[in-house]
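Down below is the structure, laid out as structure tokens.
Only a single protein chain was left out; the remaining protein chains are all shown in position.
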Amino acid sequence: MLALIPLLPFAGFLVNATMGKRLPKTVSGGLASLAMLGSFAISVMMVMELAGLAPDARAITEPLYTWFTAGDFELKAALRLDPLSAVMILVITGIGSLIHIYSTAYMHDERDSEFARYFSYLNLFAAFMLTLVLGSSVLVMFVGWEGVGLCSYLLIGFWYQKKSASDAGKKAFIVNRIGDYAFILGALLLATSFGTLEFDGLAAAIAPLPVEHSFGMLSMAALLLFIGATGKSAQIPLYVWLPDAMEGPTPVSALIHAATMVTAGVYMIGRNAVLFTHAPEVLQIIAVVGAATALLAGTIGLVQNDIKRVLAYSTVSQLGYMFLAMGVGAYGAGIFHLYTHAFFKALLFLGSGAVIHALAGEQDIRNMGGLRKHLPITYWTFLVGALAIAGVPGLAGFFSKDEILFETFASGHTVLWVVGAITSLLTATYMFRLVFLTFHGERRHDAPAAPAAHASAHGGHAVDVHADTHAGGHGHGGHGLHDAPAAMAVALVLLAVGSVAAGYIGRPAPLGGSNWLGTWLAPVFEAPVVEIPEATGEFAPPPGSEPEHVEDHAGAADHAAGHDADHEALELTLMGVSSGIAFLGIGFAAFVWLRRRDLADSAARSLAPVHRTLLKKYYVDEIYDAVIVRPIHAFSRDGLWRMDTGIVDGAVNGVASIVAHCATALRRLQTGSVRAYAGSVLVGVVLLLGYYFWR
Amino acid sequence: MIPLGHYLIVSAILFAVGSAGVFMRRNLITILLSIEVMLNAVNLTFVAFGRHAGVVDGQIIVAFVMTVAAAEAAVGLAIVVALFRHRESLNPDAFTSLKW
Amino acid sequence: MLPASFNAASFNAAVPMLCAGAGGLVVMLAESWRRKGERMPLGVLAFIALAATAVSLLFLWGRNQTSFGVITADNFGVFVSLIIVTAGLFTVAFSSQVLERDGIAEGEYYTLLLFAVVGMVMMAMANDLLVLFIGLEVMSLAVYVMTGIRRDSLAGIEGAFKYFLLGAFASAFFLYGIAFTFGVTGSTRLDRVGSFLAAQSMTENPMVLLAMGLLIVGFAFKVSAVPFHMWTPDAYEGAPAVVTGFMSTGVKAAAFAGFVRVFLAAFEPFKADWAPALMVIAAATMIVGTVVGVAQSHLKRMLAYSSIAHGGYLLVGLVAANQLGKAAILFYLAGYAITNLAAFGAIALLGSRESARDGLHDYAGLWHSRPWVAGLLTVALLSLGGLPPTVGFIGKWYVFTAAVSAGYYGLAIIGVLSSVISVFFYMRVVVMMYMTDTSAASSPVPVAGAGLAALAVAVAAIFYLGILPTRLLDLAAASIGSIF
Amino acid sequence: MLTLLVVLPVLGALLLMGVPNADGRKDGLVRWLALGVSVVMFGLTLLLWSRFDPSAEGYQFVQRVPWIPAFGISYAVGIDGISLMLVVLSGFLTPIALLSSWESVQKHVKSFSIFILLLEAAMIGVFLSLDLFLFYIFWDAMLIPMYFLIGIWGYDQRVYAAVKFMLYTMAGSVLMLVAILGMAYLHSVATGSYTFDIEKLALLEVAPRTQFWFFLAFALAFAIKVPLFPFHTWLPDAHVQAPTAGSVLLAGVLLKMGTYGLVRFAFPLFPAAAAYFAPFIAVLAIIGIVYGALVAMVQPDMKKLVAYSSVSHLGFVVLGICAMNVQGMQGAVYQMLAHGISTGGLFLVVGMLSDRRHTRLISEFGGLKGVMPKLTAGFLLLTLASIGLPGMNGFVGEFLIMFGAFKADPRYVIVAGLGVILSAVYMLWMFQRVYYGPVTHEENRTLPDLSVREWAALVPLVALAIFMGVAPNVFLKPTEGAVRSVVERLDMVRTERVQRDVRPDVLPLTSGNDAPVRARAEGR
Partner (left out) sequence: MGETLLFYAFSGAAIVASAMVIFQRNPMYSVLLLVASFGMISGLYVQLDAPFIAVTQIVVYAGALMVLFLYAVMLLNRPNEDAGDWDAAHPLKEPGMARIGVGLGALLVVQLVYALLRTGRLDEAVGTGGDGGSVRAIGRTMFQDYAFAFEATSVLILVALVGGVYLANREDGR
């Protein structure tokens, strides 16, 4: 039954991949969407069933078959549903379905074959993503892990004729590979030390071990896995691929590069919570990296002009939040944010998609503005999303982000809390900069512009594909901008609702909630059931022993309700602060980009170097290119290859030529003069006798 | 009486002289002659040994050797004649069309 | 007044020689009575004579006959003689077409061929240094003349002359060696020499060394071992291909027979003295033969060097000097003979009166113009290169087994590596035949049935011995038991 | 049963020789005959597999016929899991090779088919032999048809490549021949009788210092064949110049002979020396992995690129062998199969491209995705297989190898793992340059997509690549027993001393008479 969840989209993939080009758009698109909806339905059923189980025993494992066996090492292909993966599959299938539906409209202008190809990729992605989250062992997870990487490669490079697109796809895949390299190493380390890669088995094996206060094997494994996560989830130093990934169609960005795939890293850490709990130093690293990423991306996002890139950096930044949460041990909070983020970020992307769709591929916000009256639905939904991500109280983002900040503070990482706070200020600011520049003010846009103009404006994205098809498709004149078509609107509205409501399942105690989500997730992050008894058995366990950690790290989130008052007070104050920050940011944005837009420009001019640095994303890409890519390439071409043909092969041919030279040399001895021959005979005789008498 | 060694040494010297001649001389006929010298040296050795051992085998062998020498000489001279027809020369170095 | 020791039986061992010699006489007389322009099946006569020789040899197998006390038809001798006669038979088969094409005097040719066989068999069976020497001379003289059988071609005569001159030179050394042997042991009978030397093998006697050294020179020259090899390429190139095939196999076989008899039987006690010298010679021969062969652009010349190298491999077997070694030599000789005859036969068949067509480039695209001949030649070359599943491989393997089992790893390694080098120049021919376009020069020459048939038989034998060598191996092993 | 596998292709070749086809009018018939024979062969190998009993110990279907009794040489054939897999691989790839040359080979079709069949016979023979002598015969005999395939039907540099291939391989193997003879001799010293039977020789206690040299000889031969890092330079030439069928078989089967030889002969026969040398070989293998990948990255020629990628992949295989534990070796064996499928397939596709455009330069292509989607899909899948995407065949092998290597020494994997990254780099880069982007050359616009025959050749490979990734156990199970026995033999020795006294003081080169003495000492 579990197997059906990934298999349905996979079936959709097969159908579209094999006969898709012969199917009309409605059929292929509808098929894909139906597959997603179907697996969504099944997921819901399964989660219901799961919820029916006792909190400690909440896990449904569905063994499929033995994948491979080598000596004493055996690996089963099995699916496993537990509270954590339950959350994930709901997000994936749910939001996935919406995005499928959205896409049927968004991609409508593609040729049939391309259309089918798009949906086949999308389905394949869903299948792999579900495998990733349902996999019961590290390797099964890895299958999905790489599979989604592949799909993102294919989808980013969907418009393969565009060099930038295929480059971006390649970049994404290779950067991910670098992460996977570490991931595999970590997996190997675990496998060789514990003889299994089943999540249960690993947790059970690790739990009794003492927490590593010095950097040991567990920490090593954890670190390696985390590096893998940075690749997949676009954290420092491997985040560079995500912004480029915006070359793909916007729904793809929404699904893969905002809602689901990029969160796989967070999920993976949550999945291996026990391991990470045992490696506090690694947790520190994670927290710092997360915070740093959040800040960095936020600053970059502040100045970007490509609507999708702004969103991309905000994604990176939000992912940073999640890792921060994971790093401070607030796994629940991290997953909570993952979950809410999925809603509003998807919403924002789809909204931007609607804008781009309307503007015939225009993505530069400097050329937008005043779209509010033309695209009301888009505007309002987008606004909701922006409010949510900014952390305005009452919306989804508020709860989750707030919880993260609180946990950070509570766990004593004051500095990181400050960073987080600043980041949320930035978030609010650039999101509303986006909103205001896009939807408010007067039109700076003459649609539909000639592709050339756009190409000049920015590396030429979907423009060419879109512009001409639009011209032929439904030619809307200069001002006749049309709002999102039905399919898109539905998705937008539903997601907007989600962005508002989603937060309430994690509503913390102080606001009269019970943090139901935290409670739901809690068992996952603890040592497996078998360990529980002696974990909570005696009242005062020895410090540093495993269960204690479970207490103050994982346990904190859910038992918050039962804690003392000042704790509650602290939480409330922090809430106040953060919501204050949110409004501050919004206000600032409003002041600058609605009232005194010249301020922004003058600031940009006065701080030109900073501005350029931010605009150029701190030149990280350039640095990587100069420090890593080029040297390796040059080394291989001018160093190794030369050496290969010159020295290694030269040695081989050298032997041959030596023989040849000896041959010609000896050959000259054959002078043809019989007397010389007689001479050689005589010499031979003399030598021979000489050998005998002077040996 | 003359010791055996003397005969042997004489023949050795003759032999060496002949062998040196084979590749010093630049006249085919002289070269053949040098070979005859060598054979004679060998004959002397045979006879000396045979005499020393007090058997006649040495002399008999010499008789055979002489026959062989004659036969060789016959063929050799024939070849020389044939060569001479091709290139009016008796210089061995004139015949180096086969080399390398 | 024949001594009482003479009776009919005592001729048995000489019968093969009688057959061949009689054949020679018959051919000679037939030739002399031949009217001008009249055609005579002299080739058939020669073939019959050789066949008779072969039959008589087969009768002698396992009888261990001795005649005149100097001719012993032990299995060893019979085995080698059979190789020689086989060489003769193949040569006759190939000749039939070549002779009339190149206008070679049939009568003299076949006469000399048969007499040469007589001399070789004499060498193979000789139990007396003098007889050995006479046999060697008979063989040599005949072969000298055969080398220059094409009087009209300077190359032929020049080759003959060089061969003759150096041969006479070397045989003088050989004779000198015999003289010293005689001086030391008072006899030329190998058995007596052997027993005498065995008796006083311990005492240091320079004259024995002298004798050994000079005998080595004589044999080494005949088997064209470095540095006594210089004549080989020229003689091989000068002679007609058929003759080259014959002398590169028959002469080698006979010479090695003598070599084995003298050094592995008579001078066995002094192995410690001659083995190192021969080891060096063997190594040098293998290396020079293969390396210089690389630089050759003339097929016959190339094969000349290859035969030098093969002489080196045979010497390895000689140096190993154990039972394996002896048997290996015999087997290798057989395999090498067949292979080499096939190769030279093919060359001969492809030649023409105007040019021998043995330049490497004359073989360009042969595969396209005449696939079968090319295929057969290829097999022969592969066998020479020692690639399985041909007899060449088995032979090499046998020899190197002998070397290894005697502890001569060095020789074995040199041998195998040089064989790799040799493969290179065999492959050059293959490249020419298969992988280059037909050269305009070579116009297809008609290939007669007899020659082609012989070629096919030879190739069949190459494969047979390469895949099922057991019988021949056993025979070879059985033959070496009997060298007194 | 096994003999049939060797004899049948030869008979097929003879049959073809009988077909009069001087003017090439009967090419079609010849092609179909050859294909038929090879397909029957494949069927036989499958039958063999079905009869094979994975649980049984030792070799199966063993057949021993005395051949040269004087030297204990017997025609001895038999299979265990490892050889079984490789035999099936050979049987599988040969028909595909024939299919692949259906259009590309037009001259001398008859001889071509004959050589392919002979090659198949030799390849299978190598995997079946249980007698070193027999093995060596097949080993060398295999060179001849390959030589002609490259030399006659290859590309412009074919002669150079063919000769280089042949000589290089021979140069390595002849030293092995000497070592083989040495083994037989030692056996005769120890037991009084010669033998080349590996099962008997395996019982022989060879003194460490002798092992040192013999192992070197064996290892060199196999290292050249694999090819291991410094000995790899014949590979690009041979691969690039060979016709498609040749490349497919070369990459698919011939390279495996080297690794097969290591697993079957070099390591089990000389365990002490193997234990001593394994780290060095492993290091070479790792260098090969990274080096091959880096060089492949900058190749302008598709075939060269794939060739160097083979160097990298085979490095993984050797690494797995040197891990000397069950996981590593099984991974190695599995990777042999996987590489045979995926790289063979890649050569197939590249061959199709170069048949269409008569160039293999990446720069000549671009944007083919739109022109020939089918071919692109196939190529993409094979690419993914070869870069070891989980769920495809490449992954399982690499993972197991890294697993085993990690057990042996984690540092190996830390370096070798880079190969995983780099493989993605060079393969995807090539894929992007060839298939993505706009169509740069006009003549590429009109290229036809896969023909039915090409489809038939390609689909099995792709399907198998996926199947092997999804259900590896089908292929892993049979090899387990064999691998385990090898590993146990190695462990047995490795746990003992040897590490130090393997190093010899002198090579018994010309030491005429003391060699037997020493050998006798070793005999016991």
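To keep things simple, chains are lettered A, B, C and D as they appear, and every chain counts its residues starting from 1.
Just so it is clear, a contact is a pair of C-beta atoms (placed from the backbone, for glycine too) under 8 Å apart; a residue touches a chain by one contact, two chains touch by 3 or more.
Computed from a prediction, not measured in an experiment: that's the story for all the values here.
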item: Among shown chains, those touching the left-out chain; value: A, B, C
item: Hidden partner chain, touching residue among C:78, C:93, C:124 or C:141; value: C:141
item: From C:47, C:79, C:94 or C:115, residue that would touch the chain that is not displayed; value: C:115
item: Interface residues of chain C (partner: the chain not displayed); value: 3, 14, 21, 24, 28, 67-71, 105, 108, 111-112, 115-116, 118-119, 122, 128, 130-131, 134-135, 137-138, 141-142, 144-145, 148-149, 151-152, 157, 160, 205-207, 209-210
item: Absent chain, residues of chain B that touch it; value: 1-10, 12-21, 23-27, 29-30, 32-34, 36-37, 40, 43-44, 47-48, 50-60, 62-64, 66-75, 77-82, 84-85, 89-91, 93-94, 96
item: Residues of chain A in contact with the chain not shown; value: 671, 673, 675-676, 679, 682-683, 685-686, 689-690, 692-693
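Note that in this section only the chains that are shown with their structure count from here on.
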item: Inter-centroid spacing, chain C versus chain A (mean Cα positions, whole Å); value: 80
item: Of all residues in chain B, the ones touching two or more other chains; value: 19, 22, 31, 92, 95, 97-100
item: Sequence positions of chain C contacting 2 or more other chains; value: 161-162, 165, 169, 173, 233-234, 295
item: Sites on chain A touched by chain D in the complex; value: 65-73, 113, 139, 142-143, 145-147, 150, 153, 157, 160-163, 166-167, 169-170, 173-174, 177-178, 180-181, 184-185, 188-189, 191-192, 632-633, 635-637, 640-641, 644-645, 648-649, 652, 656
item: Residues of chain D touching chain C in the complex; value: 67-71, 133, 136-138, 140-141, 143-144, 147-148, 151-152, 158-159, 162-163, 166-167, 170-171, 174-175, 177-178, 181-182, 184-185, 188, 507-516
item: Residues of chain C that touch chain B when the two form their complex; value: 130, 133-134, 137, 141, 144-145, 148, 151, 154-155, 157-162, 164-165, 168-169, 171-173, 175-176, 178-180, 182-183, 186-188, 233-234, 237-238, 295
